[in-house]
Structure formats: C-alpha cells, structure tokens
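Input: a single structure, listed below in structure tokens.
For this depiction, one protein chain was excluded, whereas all remaining protein chains were kept in their positions.
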Amino acid sequence: MSMRSKSPWILHYNTGGCNGCDIEILAALGPKYDIERFGMLNRGNPKQSDILLVTGPVTLKCKNVLRRLYLEMPEPKVVVAMGACTHGGGVFRHLYHVENGVNGIVPVDVWIPGCTPRIEAIIDGLIEGVEIWKGKTKEKEYLVGHGDDLLKKIGAIDD
Amino acid sequence: MMAILFTLFAPIIGGFMYGIERVVKARMQSRIGPPLLQPFYDFVKLMEKRPMMVHSFHAFMGIVFFISTWFAMAVLMLGNDLLIAVFFHIISILALTIGAFSVRSSYSIMGAMRELIHLVSYEPVIILVVVAFYLVTGSFDYRMILSADTIPLLKLPLVFIALVGTIPMLLHKSPFDIAEAHQEIIGGPDIEYSGPFYEAVYTGRWIEYVYVFFLVFLFGGSNYFVGGLLVVFTFLLIMAIDNSTARLDYRKMLKFAWFILIPLAIVNIFFLALGGNS
Amino acid sequence: MVKMFIESLKNLTQKPATIGYPHTPSPSPKDYRGTIYYQEDLCIFCDLCEDVCPPGAILFEITNAAENIREYSYNPYLCIYCHACVDVCPKADEGCLVQAETRLAPLGRDSTLPQDVKLGYFMAKVTEAKNLDRKWDAFEARAAQSRDEMAEFKAEKKRLKQAAMKAKKEADAKTKAEAEAKEEVQAEITIENNVETKTETKKEPTKIASAMPQLLTEPKDGKKDDLTQIKGIAEKIELILNEKGIYHFQQIALWTEENIKWADENISFVGRVKREKWIEQAKELLAKK
Partner (left out) sequence: MGSKITVTFGSQHIAIPEPVSFVFETENEIITKVDVDVGYVHRGIEQAAVSKFNFNNVQFLLARVCGFCSITHAGAYIHGVEQLLGVETTRRADYLRLIVTELDRMHSHLLANGHVAEVCGYENLFMQVVKYRENATEILEAITGNRVQYDYYQIGGVSRDLSPEHIKMINAKLVELRKNVLKMRDFFETDYTLGLKTRNVGTITYDMAKEYNTAGPIARASGLRMDARNEFDFLPYGEVGYVLQTRTEGDVWARNMVRFDEVINSIDMSLYAVNNLPEGDIKVKVKGKPKGETFIRVEAPRGECFYYIKGNGTKVMERVRVRVPTYSNIPVLRELFVGSLYSDAQPIVLSFDPCLSCTAR
C-alpha cells in the first residue's frame, strides 16, 4: 500500500479560473520545486490519472466536462481543489455563470487555500491528497448528491 | 540457464533502465527527479487500479503487445535467431496498433498511424543490422556473435551509427517521440488503456529497452567490456539527445531514416561485402 | 541543439536547482500576504471589512438583535488574501485585523479544522472538514437572515418609537390638565405591550414576506403520510416540514406560487420545490393512494 503512494499521476483541469493556479502548477513542474520527486507526473489523461487537480470556480459550461473527467478516472482517485475559487467560488462567488465551487460537481477531498496558493502549499495539498488516496480502494465511487441526472444519462447508475 | 534467467528478468532489467533514464533525464534538466525504483512504484500503483476497459479486444491487444514483446525477447535468448526475434517484435507493435485502431479516440488512431510510420522507419535499419552481424560473424545466433573473435563495431561503424539513430524512434525519445507526442496526442496508442491494461503496455515498453540495448551490446562481440561500455555510452548519448532536441514531424523522421540511416548501413555492408570477396 | 547538448551534460554534473521543500522547510517570505487574524476585544463592529471583502469571506452574524451583539466569522479557504479588509480597518494598527505571513495548511476531507480563536466563530463552531463550503453557504444564508431580522427589528423599533411619540403628543394635547404621573404609567404600559408583539414578530419573521400555506397543528386522524416518498425530501426535511405543520401529500399538492416561495424561504434552499417537482409528485402519490 505504501508503494502505491509514491506514484500519483495528476490530471489538471481548469474550470474557468484566472490562470494563476495553472501558472503555479507549471512552475511546480519546473526545476525549483520539481514535484516529480514524489513520483507525480502531469499525465493529462483521465484514464491513467489518480489525482484530479481542479482549479477555478466551475463555470456552467465546464460543469459537465469536469464531471466526465471525474467519471473517466478509474478508482481509487482523489480530487484536490486548488485556490479560493474552488471553495465556494472565491471572488467569483454568486456570479451568474458560476457554480460556486467544485464541491457541488465532484466530491472534493482536499482544499488548498490561497489566491493563488504558494507552490509549497500546492505540494502540501498534493501530499495530503495522496494520504487520503492511500486509504481508498478499487470500489466504485458514484457522484451521489452531485447531479445524478448526468449519471443516468450516461448509464453509470440505474434510475 | 543464463539465457532463461535473463529472459525472465527482462522486465525488471528494463524497469531499472527506465528508472535510471528518468533520474538522468531529471538531472540533465537540473532537477532531482524521481527515485530509482519509480517504475516499480508505478507498476504497483497501476495493478491496484480498478480495471476499466473500452472493449475486451482493445484490452486484449494491450496484453498481446506485452506478451509478444517478451516472447521476442525469449526468442532472442532461447530460439537463438536474431531475425525471428525482430519479426516477433514487429508482431508486438502490430498488436499495439491494431488495438489502438479498434477504439474511436482520434488521438489513439492518429497515434497508431504514427506508430506504423515508426515501424517503417526503424525496422529496415534493424534488419540491416542483423544482416550485417551475419556478414561479420556468419551466424544469426547471438551466442556465435558474442563469441566471435573480432569486435563487430570495428567492422560495422556506420551500421552502429545507424542503429543509434534508430533507438530514439524505437523507444519514443525526442526528437522522434512522434507516436507518443505527449503534448499533441497524449501518449498516442496507449491513451485509452488504463489500470492493469495500461500496465501491460507500460511494462512492454521496458522490455523494448532490453531488446534494443541488447542489440547494442552485441556490437562488443566477445569483448564484454566493450559491449558494456557501448551500452552505457549509447544510453547517455540517447538521453542527452532526448534532452536537447525538439520533436520533429513524422515526414522528417521517415526522410531521416530512409535517406540517411539506411544508406549509411547499406554503404557499410557494401564495403564489407567488397572486402570479404577480395 | 549542440549548445543545449553541452548544457544538458553540464547540468548533469552540477547540483540540481531543486529545493528540498517538505523535508527542509522553505523560508516564509517577509510581508507575505497570508491568513487574516482577528482580535475581538479591539473590534468596534463597524462592519467595514465585511462590506469590502470581495469574495464575502468575512461575515458578521447578529446573534442578538436587541442588544446588537455580532459575531465575526471568517473563511480562510474562501479568502483571496487581497489585503483589502486590513486596509479599510480603522483599528488595524492596533491589531484588530492583521495579515499574517503564513497561510493555513491544506484542508483534507478528514483532517481537523484549524482551531484558532483569531479565525472567528465559524471556524471554531464547525467540527468536520467535510463539505465545508456547503456549511459556509448555509452560514451565509443564516447571517443574511440575521441581518434582515436586525433591519426588521430596527424598523419595528422606529415605528414603535414614532407611534409612542405620536400617542404621547396626542395624549399631551388632549389631557393637558391631567396629572403627569398617570401619563407616564400609560406610556410604560404601551411600551410593554409593544415588547411582547416585538418578540412575536421575531419568532416568525418571514411570515410577512410571503403567504403561508395551510398548516396543521397535528396530523389529520392522527396519522401522517410518509413524505419521504417524494423525491427530494429526505428524513431531515420531513422533520422540518412536520415541525412547520405539514403532514400530508394533500397539503403539498395544494401549494400555490406564493406557498412555494414560503417553502423556499423556510424549509430548504431556493428553487428546490420547483426543481424537484414536489407538487407534481405529491399529486401523483395522492392519486395512487
């Protein structure tokens, strides 16, 4: 089990944020912080990823994309939400085209505070996510309470 | 006995080579990089993922890729014929491409097409390498090559250069990582594999390392020290080239292989044949 | 290509540029914009920080409208660390609102919340980290409601005061000759009466805003329907409905637009009745019965 925690692969999706977090993720891949030390790779492929790293307040148009990405990831998986936007929308809270954070769409496991977080905080958050990931199993996770309508549409659960 | 052991441990040796590669690559980019055993951590992680497949044939083809690559290795070590091993390697790549064609992802189909172009580019050179070995040592048997009196490298310098030129194509390294092209088609043929099925493809790639660097090792002949040195040198060279080039277009790869590498190997073999007759 | 080749080999021999962050802590930069800390005994409750906060991460909940007692709450995970609240705070120099140089650690689903008095009442009261943002949503609604109550209370107070003044003036005009002592007693009585009405209005403040549906004190024939059969009504909501006086499908089936509005305000979050089609469902269930 502990060997598993040394190889988390990341899927990054920006759901309508300001790019600030994405810049910092790119910088975290760079030589100074180098998150590959922990075996983390930015795979960009939901089918081979373990950590869904979400940034942004989830605009209405990104909502279903985010859900699909989450469902395409095989279990065990965790969601790490980064930045203030993902927690209730941040500065975009209650705007008309914004879903007020990630937790209404996919279940969030770790929140990283900050706008934008320091890279040290990103590393901390990913490690925290890995800790939660260690405790998860192959069992299927449904998006219960997170909009079952789409799940029914794609046949993931019965009516 | 050694041959059987070597075949059995081929994935492990390949995994170590991949681990070393990742560390060296990170150091060349002035990073610390992952631990040496990282590929095996990935291995364990992928085994523990929920098996999720597009359809059973696709998943099966991924496993066929792994098995036939390993089988090519086994043929190389036990069947004692280099040429047959080369053809088994072709079968493994074909299995991968057939699997990739069988899903509807456009990235996968594009990756499969590029993979075939890879095959067309490097496989003639490798066959020429094997033929050159035959001309030098008079055998397709690797044991005969390894016990030959001469060091094949001295007679086949241009063939060796051609082989080094094809290694980036075979192992999907920059500048010829066209089929994998992480920023374009995100892994190409492997994109739709996940969990344990991706495991098969991932591990199959490690065996390719052993396969190709074994060919490099053969250039040392009976002098194992020269062979080992060649492997280390080639490995570092490939790493450094990987880190200092951009990805090229597949057209350029095909031109490079057919206009430079194949003539290079043929010229060498031609002179060898002339020298042998006179 | 050649230059990069040489550079790669040079990097191979040199020490990597990576810092060993989790193992060796990296220095916290000076004047870094981090968590906002609050000191209650210095606060003058001017509410300026609440007004200025762009994401609304600072909220004052009015717990006691009569005595104007407010509680400061702050959500560090929603905060954008923009420094605006500290700039606007009149007592920032004395340390009422201070921006620290560090930020809170990431919040895992099962990790304990930071228990710091200086983070305000919300973080102190919430125990579980799971679904923290929804709890904050609920808290925001509660704080807004408390503010409405406060406004209502103030308006009521003003009205009463005016009424009392008017009454007093009229009384003055009418009975100039009457004794002053008697007058005072009368005024006191009216005020006392008003206090009673005040508390009544406070109990159900939203009654005025929208029409209440037909409510029962107890189920008809002593037997209530199983409201959870309606999709969208969980056990918890059923309890709330029962408490309000709704026991039967029939009651829900008879709801009008205004009743739905009432339900939105009093039972669950906005739009739920319509979205989950409670009324249609109730009608169907009624027909089945």
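Each chain carries a letter (A, B and C) given by its place in the written order, and its residues are counted from 1.
Criterion: a residue touches a chain if its C-beta (ideal position, glycine included) is under 8 Å from a C-beta of that chain, and two chains touch if they have at least 3 such contacts.
Every value quoted in this text rests on a predicted model; they were computed, and no experiment measured them.
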| item | value |
| --- | --- |
| Among the chains presented, those that the missing one touches | A, B, C |
| Chain not shown: contacting residue from A:35, A:91 or A:110 | A:91 |
| Contact set of subunit A toward the excluded chain (per top definition) | 11-27, 29-32, 42-46, 56-57, 59, 61-62, 65, 69, 90-92, 94-98, 115-116, 118-119 |
| Residues from subunit B at the interface with the omitted partner, ascending | 28-31, 106-107, 109-110, 113, 174-175, 177-178, 181-184, 186, 243-250, 252 |
| Footprint left on subunit C by the chain that the document does not show | 1, 3-4, 7-8, 17, 29-33, 51-52, 54, 80-84, 87 |
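Here is the rule we use: only the chains that are shown with their structure count from here on.
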| item | value |
| --- | --- |
| Length of the line joining the C-alpha centres of subunit B and subunit C, rounded to whole Å | 63 |
| Inter-centroid spacing, subunit B versus subunit A (mean Cα positions, whole Å) | 35 |
| Rounded Å distance, subunit A centre to subunit C centre (Cα mean) | 28 |
| Sites on subunit C at which at least two other chains make contact | 16-18 |
| Multi-partner residues of subunit B (at least 2 other chains) | 26, 29-33 |
| Subunit B residues touching subunit C - in the complex, by the definition given at the top | 24, 26-33, 239-241, 243-245 |
| Residues on subunit A engaged by subunit B in the complex (per definition of touch) | 3-4, 6-8, 31, 34, 36-39, 43-45, 47-48, 50, 74-76, 138, 140 |
| Interface residues, subunit C side, partner subunit B - complex | 1-2, 4-5, 7-9, 11-12, 14, 16-18, 20 |
